[in-house]
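Take this structure, written in C-alpha cells, and hold onto it; I'll ask about it next.
With one protein chain withheld, the remaining protein chains of the complex are depicted in position.
On to subunit A.
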Amino acid sequence: MHIDWSSLLVVAVVSAAVALTVVVLVAFAIVGLSGRAPHPGGDGEHTSSTAPAVSPAVGTTVALLCLLACVLIVGYGLYVLVV
C-alpha cells in the first residue's frame, strides 16, 4: 500500500495556513470597519463599551487592505479550481 504522506502533510499545512489567514484577515477587517460604526456602548455580548482602538480613517484603510488580500486569496482559489 502506498500512502503519499508528503502530499498529506502539504495539504494539512497549506489548508491550515490559508484558512487561518483568511479568517484572521476578515476579522481584522471587521475590527477596522467597527471604527466607523456608532458605539452606543454595551449593545451586545461581543461589543466593548470603550471607544474603538483605531480612528475610522485608519480602520477603513486597514479593512480595505485586509479585504483586498482576501480577494486575492479567493481569486487564487478560483484559479486552482478552474486550471
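The working rule: a residue touches a chain if its C-beta (ideal position, glycine included) is under 8 Å from a C-beta of that chain, and two chains touch if they have at least 3 such contacts; residues count from 1.
Note that in this section contacts and distances are computed from a predicted model.
When the unshown chain is looked up in UniProt, the name that turns up among "Phosphate transporter", "Acyl-coenzyme A thioesterase PaaI, contains HGG motif", "Benzoyl-CoA-dihydrodiol lyase" or "Dehydrogenase" is "Phosphate transporter".
The chain that is not drawn here is touched, among residues A:Val23, A:Val58 or A:Leu72, by A:Val23. Seen across the whole complex, the unshown chain contacts subunit A at 1-4, 7-8, 10-12, 14-16, 18-20, 22-24, 26-31, 33-34, 37-39, 43-48, 50, 52-53, 74, 77-78, 80-82.
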